[in-house]
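All protein chains of the complex are present and in place, except for one that has been dropped.
Here is subunit A:
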């Protein structure tokens, strides 16, 4: 038994089981040669997994606000903050649950988007908030100056007003739901935010983001546009959205932004150390599998395909470092448990096979 094994057995503190110094690992991990970058990245990834776990434990131990007395009920508990263009969280409280809409359209959109996400989780899947236990939903808007991004910090959502490329990140409801779905993943499968599990984490957020948009618009799978972030690109950018679940790689092609780098199948899987190992790139593959399943089944996507994805995410059968193949196999098991050997099973196997992810 090595010293690392021993350390890992009593791992109350982070364990660094490598003889390669972190800065060398980091250099290797940044290398463009995947043969060099791969092993270094995997080591850093193991470290990241531990830290993600610690963060989750922290979050579970200390929710952002005490749930109200009726949290076990069927109502969201939303609190909106205005970061006032600074980068300190959460900022100044501007709207609590049940308060009337104010003058700020960004606040109102975020409030409505959180409500829509809460609604879908409850009505379609019987889940009370992202943790299943009425977790209060907290979001800050107007974050930073000229800030073209939105993120989930482990406890709350954060939205910027955009920059020369992106508009206000609260404009598309699927972007709001995408961020909140990172909370859902954190409290369930908790996929490590790197490489394939990281791309699954991203894909799950796109899937639930799109489902919330379809739910709000009362659309069937055929009627949906399957775009993520439609309306987010500034007028001068050539593109329709940030990602397309239907046709990954086709959302934009712009002289400043470049071309949408998402692959649609495993044959075009992108190996990179950037973007946490391409989490926003390779998510195109499971995204398209979901689209293929949902359109094959037809009707409301959250009823069939969405239910299978939800069961997979919450089923407890996946490791935090699950690969695409692990996830695909788990969807097959979840579909079998939920729907038996019906058309769902057949459509699911076909969808994964079309994107080149083995299920056998």
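Just so we're on the same page, a contact is a pair of C-beta atoms (placed from the backbone, for glycine too) under 8 Å apart; a residue touches a chain by one contact, two chains touch by 3 or more; residues count from 1.
Note that in this section contacts and distances are computed from a predicted model.
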## Note on the structure
Omitted chain per UniProt, picking from "Protealysin inhibitor emfourin", "ABC-type quaternary amine transporter", "Glutathione transport system permease protein GsiC" or "Aspartate carbamoyltransferase", is "Protealysin inhibitor emfourin"
#### Entry: Among A:95, A:142, A:167 or A:182, the residue in touch with the chain that has been omitted
A:182
### Query
Among A:279, A:313 or A:351, which residue is in contact with the omitted chain in the full complex?
A:279
## Note on the structure
Answer key for A:111, A:125 or A:152 versus the chain not shown reads A:152
### Task
Would you mind spotting which of A:81, A:125 or A:166 touches the chain that isn't drawn?
A:166
### Message
I need the residue numbers on subunit A that touch the omitted chain, in ascending order.
### Response
22-23, 25-26, 44, 47-48, 51-52, 87, 89, 145-146, 148-154, 158, 166, 169, 175, 178-179, 182, 193, 201-202, 205, 229, 242, 257-258, 261, 274-276, 278-281
